[in-house]
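Structure in structure tokens, see below.
The complex appears here without one of its protein chains, the remainder shown in place.
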Amino acid sequence: MVEAFRRELGNSLAAIAILVAVLGVAYPILRFIAPGYAIYLTYGVIWSIAALGFNLLYGYTGLLSFGHATFIGIGAYTVGLTMKYLGLRELEPMLVTAMVASAALALAVGPVVLRYGGIFFAIFMLAIGQILWGFYLKFYHVTGGTDGIKIGRVELLGFDLGRIDYLTYLTIYHYYVLAIAAIAYIVMWYIVNSPLGYSLKAIRDNEVRARALGIDTLQLKLIAFTISAVYTGLAGALLAPLTRLVSPELAYWFVSGKIVFMTILGGASYLIGPIVGAIIYTYLESIAMGYTIYWYLLLGILIIAVMILSPRGLMSLADSLLTRARLRWGVWQRPS
Amino acid sequence: MALPIYVLDTLFYSSLLFLIIAGLNLIYGILRVVNLAHASLFTFGAYATAWITTSLIVPRLGENLLALMVLPLVLAVILVILVSLALVTPLLRYSQGRGDAFQLIVTFGLLIIFEDLFKLIWGPHPVSAYNLFFQMGFIDIAGLRYPVYKFYVILLTAILALALWYVTYRTAFGLVLRASSMDPHMATALGLNTSRFLFIVIVLASALAGLGGSLYIPVASVQLGLSTEFLVIAFVGMVIGGLGSFVGAVVGSLIVSSLRTLTLIVFPELELVVLYLVAVIVLLWKPEGIGGGRGW
Amino acid sequence: MVSRRDFIKGLVGGLIVGAVAGAGAVYVAGPRREEVKPPEVGARIPTTPLKVGLQYMTKGGGAAWGDPTYKGARLAIEEINAAGGILGRKLEFVERDEAGADATKAEFEKLITIDKIDVHFCCISSGNTPALAPIAEEYRVLTFFADGCTDILFEKVVPNPRFTFRITNIQSADGVTAALGAIKFFNLMEKDKVRVAHIHPDYAYGRNAYQHIQVVFEKVLGKDRVEIVYEGWPKLFGVTDFGPYITSILASGADVLATSLWAADWINFYKQALGYGLFKKVKVVSTISHGIAPHMVGSDYPDGQIAGVHANYYFLYPEHESYPLNRDFVRRYYERWGEYPTNGSEGAYVSVYLYKSAVERAYQALGRWPEPEEVIPFLEGASILGPAGILSIRARPPNKHQGYKNAITGISRVDPKLGFSIVADPLRIPIERVTVPEGWEGPTEPTMTYNWIKATWREGVLPI
Partner (left out) sequence: MAEALLRVDGVYKYFGGVRAVDGVSFSLGWGERLFIVGPNGAGKTTLVNLISGYLKPDRGRILFKGEDVTALGLAERVRRGIARSFQLVTVFDNLTVAENIAVSVASRLGRSRVAYRTLTSYRDVVEEVERILEVFELTDVASKYPTELSQGDRKILDVALTFALKPSLIILDEPTSGVATKDKHSVMERLIKAFDVTGVSSIIVEHDMDIVFRYARRVVAMHEGRVLADGDPASVRGNEEVRRILLGGVYA
């Protein structure tokens, strides 16, 4: 019976385990063969948490937020402000605070913004993001304006890493981030396969019908929005120790566009799509930036090409190739 | 004593915004696509006008007032239309009916392509052509000097808005326009060649944006990032006025521009925050916008 | 207006700063008559070229600033290579973009980890130096900031720097110099009341300029004689139509407009302001109007305004004929790039030579190519004679590793021969008169110079 509940390629715990293993093993290898590119793996993993959160809203609930940088900003500034004003150095309480702050914001604006779907929701989120961005920029005395807030080395799990070599610090941080990401991935797997996850998909497919089945769609969307905010806020908080500076740029609407693109690139209908997308995008951006000053041009063409040629993303491309191979053994699968 | 100047400056800025928002609303009204790359045509118009003025007109014809007024504007708008036909039109037509996400992402791609095309063609430095601004001279208002050029832009846009109003409410084409913006199938139902109709709408919208850019350049320089600056503000105007309507474009551009001037006078610290805050309030209070809700 | 005596006084002032600072050695920037002998075989110098990172804003609104700075660094590199390199090692440069703080930092990390640079020359924006300095310290890469002059860098972000140095005069000197220039040239001491309007870009540099102009006005003129009638904070490179700002300034009835708008923002502002007749009604004090490539300040620029050059250097001073170091630099720069150098060009040029002389000194002491750590002692407290005069690197806090040279400002005047507006009647201010001295202790909010002025200047007295 349970087989009737589809487990597509890339939606299983096994796929997550393989992915995490690859991200763990790739780091020392990169450090060895292309040391400059290792740090992007950490960035990619962090962005993947944000994209995963975004995708619960977009891929699973059908709500396109064009303002998820809002929560990146909340997360990053939580770290920055607690460090600056409370002198906190332990990362864990800051992560928790960031998640709580993101959830609080989501619960505050959610009941209002979720009344609208489609383009209105997208614009609404954009506006909220820009309000906060304007706040970081203009409330100079609190946030440091464009100077941002400097982030020193953080303490992880109670260990003071202030004295060790910077590259070792970065390596430790990578595995720290990866461990958190692994938990986040697994939790997301549970969410997606839970009654909530299926109900969200139902809302995405047909909200009116879902309501007719007695589902309180507004409440469920609010839950999804809040979880999504918590994930993205967590990513924002994890970014801060790596960027070493929290500035309004992190909360600019262009960052929202980036998160959207990462998700689409990987494949919004797959659990691991946004993860794959985030890591590939991070490398694409950094390589394109290094190769040519016209990397926007490359990126723009790529965005349009992906949307037209494979609107379901790279995972869907991989999936269809694999499906073709599997058909020989008579196993037929397709994405949901 | 400065009040008349503030009013004029507000009208000037809202003229530019109107030319962008009207196009955005036309495209949204008829195609139900929010075109993130729309303001890029404005920027393109600005770059093209600066280039035509400084490289073609001034070296050949000197600072001839009439030549400066007419030639750069006409040539630039033609160029913008050509670029729109090559890049924007096909993509918008393709995006139609493919969902909000698809449209937003694809036009976002187009937006950043434009940014680099500008860099490729005109380089990273700001480009300006103040010739017309200074050629038209200045007059005294309430004891302050004021550039005649800004009057010219306000007047030209007002005439254009009236013409647009006339087309919308007094012609057969306008009837189809309004009907189709309420029901996308209407154009077909009215026996119109839908494909040609959409084509005209996109070209008209592009021309308006290009015109805006062309009128903008004698006052200030154009630089990379100008598109997003105007896009985001035009977006706010679009939301405040009402998505997809002619009245919305008028109301939205006037309100945003007035708010900008007001905040600059009252609390200059909060310019950006106030704009977005008002947009959020309008969305809550009247999601269809202050002037909208009835189609184009 | 400015006499030879003033200039020598300034030079001596600079020398004193240098001498007190410690090492006291004075190097000379630029090609030398007698070159350091190429090292002998087996002299324990790597045979590989020296990899140099260059990162100055060359795109967007800041390009007008970054481009000449980049050209200054390039000129120095080319000269050094033509003369055989540093201890025989040719310089090879890798250029990456300076943009927003995050992107700049990411590109910097690539320079370190992928391009494996030996030394880094960088930065225009004071938004970027605080982002990069901690990274440079973490990776132990010698980094010379040409600009990005914010006081917070060495007062708060890296209060005890090891690998980061900054060449341009500290930011607070900019506002202080402009304000002193205004008081002196506009005879503000004689006025009963001075109504000041401010317009600054909304970020570190603008905030800093505002605070220091204000503190000097209030201290020198007296608090009750200064009234702020307007403040405008346009977003850096985010506003193009300044109409409402200009109207507000005019409506405020200000006597003096103080501004730190720069590059494209300032060009847009002054062109539009011409249209509104602003310069006929208000005297303008700019910290930085003449800081971009000199020919970019058009012949329509109004005469008689305070023309700032970022409190640093203008290519006409020290006087061409009497100071060969500047004359030759300007000539070589013009021959290479077809334009006149800016303060950024000079800063970047001197950075490269400063590094060269420190490495050579270290080599003399160690007998081998020095590790980055081993170069530091030869930079701390060192002085170098550059086109702008003497530059001294501070060895102790506050503002350890900051370079100091005498500040300059002047009056704008269109030069008929050159065909653009120049800085005329230069007012040279000994730097030690306008900045927090070594060893001073006090609050850092907003800057130490600010608090130092508040605490030590005598009210109602012009300190120059």
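Labels for the chains are A, B and C, by order of writing; each one numbers its residues from 1.
The rule is simple: a contact is a pair of C-beta atoms (placed from the backbone, for glycine too) under 8 Å apart; a residue touches a chain by one contact, two chains touch by 3 or more.
If you're wondering where the values come from, they're calculated on a predicted model, not measured in any experiment.
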Touched by the hidden chain, restricted to displayed chains: A
Residue of A:107, A:142 or A:196 touching the missing chain in the full complex: A:196
Candidates A:95, A:223 or A:298 - the one touching the absent chain: A:223
On subunit A, residues whose C-beta touches the chain left out of the figure: 1-6, 190-191, 193-199, 201-202, 204-206, 208-216, 219-220, 223, 227, 269, 334, 336
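Here, only the chains that are shown with their structure count from here on.
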Contact-graph distance - origin subunit A, target subunit B: 1
Whole-Å gap separating subunit A and subunit B, where each centre is the average of the chain's CA atoms: 34
Touching two or more other chains - residues of subunit A: 137-138, 293
Of all residues in subunit C, the ones touching two or more other chains: 59, 233, 235
Complex contacts: residues of subunit C adjacent to subunit B: 58-61, 63-64, 231-233, 235, 237-238, 240-245, 247-248, 250-251, 264, 267-268, 271-272, 274-277
Subunit A residues within the subunit C interface of the complex: 34-39, 137-138, 140, 145-148, 150, 152, 166, 169, 243-245, 247, 249-250, 286, 289-290, 293
Touch list for subunit C against partner subunit A, complex: 59, 96-97, 100-103, 105-107, 109-110, 112-115, 126-127, 130-131, 134-135, 138-139, 150, 152, 156-157, 202-204, 207, 233, 235-236
